[in-house]
Each structure stands twice: as structure tokens, then as C-alpha cells.
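Shown here: the complex without one of its protein chains, the others still in place.
Then we have chain A:
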Amino acid sequence: MSPSLDMNATGARCRLELYVAGDTLNSRRAAQNLKRLMEDLIEPVTVTTVDVLKEPKLAFEQGIFVTPSLIARDGERMSLVIGDLSDQELVVRSLEPLGLIANRRP
């Protein structure tokens, strides 16, 4: 797991929360995929990574039952993606309603 993923872009409109369960293959793949995705995003976002094994209460409060899960928030609006984010196209599309536009890779 790479804590370096977490970043606090000042003035970021959207916040991404990645929930993972420990340092597993799924967790790493999700983190890598998210990193690649962020490189394509045209506006800066805040990213937080939560390890549900360490913070089970938070996971429960957020209703995380599947790991990895990615929650994207823009104020009240939110979207939830589950899985290791290996299908980038789907993730990008799910972020679009929040106004997060990514540059399409060729």
C-alpha cells in the first residue's frame, strides 16, 4: 500500500476515498489503478485511503461492505465504485456525473 497516494490538493472540489482491507493484492491493484486514473483527471482531487481493518468503525459508518471501494464526493453528491478499479473506463464514467472529467487515453 502506498500512503504516498494521499494528497491534499488545495481547493479541490472533489474528494476521493479509497477503502481497502489490509495490504493485499486487491488493495495494491486498486491503489495503482487509482493513481493512474488521477493522472488523467483534469482537475485536482483530494484522495484519502482508509484501511478498514484499522478503522472498522469508519467502514461501518460509510457502509463499506466490499473492499476495495472507491467513494467520490462532491458535497452531497457521491458515487461508489467497488472492485480493484481495473476497468478504468467504468470508473471514469462513474465519476463524470460529479463533473470529474478525465483525459481519455489513446
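Throughout what follows, contacts are C-beta pairs under 8 Å (C-beta built on N, C-alpha and C of every residue); 3 or more make two chains touch, one makes a residue touch a chain; residues count from 1.
The rule is short, and it goes like this: contacts and distances are computed from a predicted model.
Within the choices "Circadian clock protein KaiC", "Sarcosine oxidase subunit alpha", "Transcriptional regulator" or "ABC transporter ATP-binding protein", the name that UniProt assigns to the complex's undisplayed chain is "Circadian clock protein KaiC".
Listed residues A:D40, A:E55 or A:D74: the one in touch with the omitted chain is A:E55.
Take chain A: the residues that touch the chain left off the picture are 19-22, 24, 26, 29-30, 33, 52-53, 55-61, 63-69, 79-88, 90-91, 93-94.
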